[in-house]
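Pasting a structure here, questions to come.
Omission of a single protein chain aside, the complex is shown with its protein chains in their original locations.
Labels for the chains are A, B and C, by order of writing; each one numbers its residues from 1.
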Amino acid sequence: MNKLMTATDVVAQLRDGMTIGFGGWGPRRKPMAIVREILRSDLKDLTVVAYGGPEVGMLCAAGKVKKLIFGFATLDAIPLEPWYRKVRESGALELLELDEGMWQWGLRAAGMRVPFLPTRCGLATDVTKLNPELKTITSPYDDGEVLLAMPALKLDVALVHVNAADQLGNTLITGGDPYFDHLVARAADACYVSAERVEERFALTAAEARFNTFERYLVKGVVHAPCGAHPTACDPEYGWDMAHLKRYVASAAEDGGWQAYMDEFVTAGEAAYQDKNGGVERMGKLPLPVF
Amino acid sequence: MNKLMTATDVVAQLRDGMTIGFGGWGPRRKPMAIVREILRSDLKDLTVVAYGGPEVGMLCAAGKVKKLIFGFATLDAIPLEPWYRKVRESGALELLELDEGMWQWGLRAAGMRVPFLPTRCGLATDVTKLNPELKTITSPYDDGEVLLAMPALKLDVALVHVNAADQLGNTLITGGDPYFDHLVARAADACYVSAERVEERFALTAAEARFNTFERYLVKGVVHAPCGAHPTACDPEYGWDMAHLKRYVASAAEDGGWQAYMDEFVTAGEAAYQDKNGGVERMGKLPLPVF
Amino acid sequence: MSDKVEFSLAELMIVAASEAWRGDGEVLASGIGVIPRLGASLAKLTHGPGLLMTDSECFLVEDPIPLGPRGDFVPKYSGSMNFERVFECVWGGQRHAMIGPTQIDRYGQTNLSVIGDYKKPKAAILGVRGLPGNSINHINSFIVPSHSKRVFVEGEVDMVSGVGYNPARWEPGMRQDFMAIRHIVTDLCVMDFEGPEHAIRVRSLHPGVSFDEVQEKTGFPLLKAPNLGETPHPTAAQLTLIRRLDPHDLRAAQLKGNPPGMRAAA
Partner (left out) sequence: MSDKVEFSLAELMIVAASEAWRGDGEVLASGIGVIPRLGASLAKLTHGPGLLMTDSECFLVEDPIPLGPRGDFVPKYSGSMNFERVFECVWGGQRHAMIGPTQIDRYGQTNLSVIGDYKKPKAAILGVRGLPGNSINHINSFIVPSHSKRVFVEGEVDMVSGVGYNPARWEPGMRQDFMAIRHIVTDLCVMDFEGPEHAIRVRSLHPGVSFDEVQEKTGFPLLKAPNLGETPHPTAAQLTLIRRLDPHDLRAAQLKGNPPGMRAAA
């Protein structure tokens, strides 16, 4: 069994109209190498499910997003994601805007194969008012509490960037925070991971095995992608690339800025992308942000 | 802030009729030093919530259990817990016998302060037939699936044995499996932990901090209890004490066997208990079981 | 011409057990108990390399761990599978467990809790354990070391812990489509639920065992699978693997008297 494939192979599995979930959080450990491959493709009408960072912005800029299922889009140190903002303000997006807790709870419901999980997050806000398809449910017990039935958020595909993987699809997330990638992976029919390092077969100690957060049977493909989260951070390997993010942010204020960004960074492929960013020597040494 | 106290102090907080949840799993990492202190007390009419091991058997033997909320009672390598068995067969126990998944799901509901969480575990079995207070709930979405609404399992007290704690109530569970202690702790009004080692104040590296699985604000008391899980195992410190477990098991087949066990091991206090078991020198070196 | 190899009944059952996981692809194979664990391990080493398996504690391994003491040998792991993670596998459905219930009925419902009256039982066993959740969420198989009417009961099992194909238990709206019972391996035969409306069929008889003997020791009518034949004998290659997986011969203690696979003439 060998799940190794290229980012091109991954994107060849995707179809217009698919619902795609992304791991990571904002400018942290996003599968950007695969995102760039999507940007190079003709894919369109995607439903994007994410704790959004530049993957959301870029896919919106490229006109590939029909619907966004999200709690936010941000670049953190740059709070406002500029291309999300631009496309959001154009009225072009369908939206299911959810509390962060609702978002992960819906993914958990999908992974557990239950139709909903109850929460009170979202009640008494415009989340429920704007999304009448979200139903309430009443506790069958004496308390009779009215809760929100967060529906399962089923994904066609999950895209996740990890620190290490093997050819069987075992993965390790070694940074301080695993975020919610395990829930994203379990909610999908197929999870594709990109990894800083790929081994043939893991032979882990007990201490190392703890970094495995989801099951290999979820993983249909493994892409070797050193610096594959750039320009997002990949704890503990490298931090985000503030210089590149600023360049990307500036593109939203320029006429033809997105095409210029695509021409400069994306269209010529990942190797050229790395060259343009100082190569993995520079990209792999970007300092981790300090808070 | 200093939460350090003795097992006697912990038991002084308990009241007849309380609902007490136990961490661990079967013969693994049970807070037995605190259990022995309960055995020395007059407490009665307890509702015990556990993935049961000898704590369930001993509390049943002592006549202290009114109701058992459980999925099993076992000593693993000795499959049948003898005192659970004896008391179970006497008809003396009220029961809420749950699927293992329902049990943890009910604790999670309590910790999240929702009245229930849906599951299909338990449907079409005698769990639902025997416990008509467990209600079903229908998905408000088009699927209309009928699920079981697992009610929140609220605890008065959680008792958990951990590897290390500090005086603020921060805890570390360093064994391979943290079991479900974090859910037990969160479901309770008050969690008391016993720990192999207690420091004044943790100063952990990132790698060490990962062993902290639940929040100190849940912890009302910390007991320094080296070998405090004996005769259960405490990975990675020591394994279960098969010789002692066999002695305990034999007590269920003897006339007056429980009183004899109490007289021999429990009544004279924890220091005497340790002497009877070869001291912490022997107890702390019991080999970990191999499977 | 086939090799004439000697094998115990336990070894025949291990090989029969391993067949349960054939074709499952990447699922967590949970063989609970010596024969099921060896069956799952054998499956992983032969027809099912994609199976996920643990070290029986909390780590995943690609090389099944031999049973029993192993000196200083420390295995290498491929991932994590602590108890909390096992539930994710259960609820996600990607698991096939083989367990040894105390009672099984014609519907495949199982009991691990009590024998006799629920409130004041004749014998308390373990409790429902994970049977309700496992049985409704993923594939299951059963191991029965001693095939008798005490196991294969006449009516329903005394306490339904694990779901089965009993229509009376399934109310409208409940999803029955995630459950599946694959095989039952006993010391007499292998059975499945592939009869009409999931009726139990005997699919193979162990050497020297007749269908009538099996029926006699079963509390409900059994069907014969159309191609009912003899349970395949372990091959030399399979026995080599079994010996490597069970160096301390724990399999010899699983069946009373550790009978040979080929029954002595009466």
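Observations on the structure shown:
As a working rule, contacts are C-beta pairs under 8 Å (C-beta built on N, C-alpha and C of every residue); 3 or more make two chains touch, one makes a residue touch a chain.
Nothing here was measured: the structure is a model prediction, and the numbers come from that model.
Considering the intact complex, the chain excluded from display touches A, B.
Of the listed residues A:Thr6, A:Ser41 or A:Thr138, the one in contact with the hidden chain in the full complex is A:Thr138. Although one chain is not drawn, the whole complex shows that of A:Ala253, A:Ala271 or A:Val290 it is A:Val290 that touches it.
In the complete complex, the residue from B:Asn170, B:Ser194 or B:Ser251 that touches the missing chain is B:Asn170. Interface residues of subunit A facing the missing partner chain: 25, 52, 70-74, 79-80, 84-85, 88-91, 97-102, 104, 119-127, 129-130, 136, 138, 144-146, 176-180, 290-291. Contact between subunit B and the unshown chain involves residues 1, 111-114, 166, 168, 170-171, 182, 186, 201-206, 208-213, 215-217.
The working rule: only the chains that are shown with their structure count from here on.
A complete topology is adopted by the chain contact network, contact being made between every pair of chains. Note: centroid distance subunit B to subunit C, computed from Cα atoms, is 30 Å.
In subunit B, the residues that reach two or more other chains under the touch definition are 119-120, 136, 145, 176.
Those residues of subunit C in touch with two or more other chains are numbered 59, 91, 137, 178.
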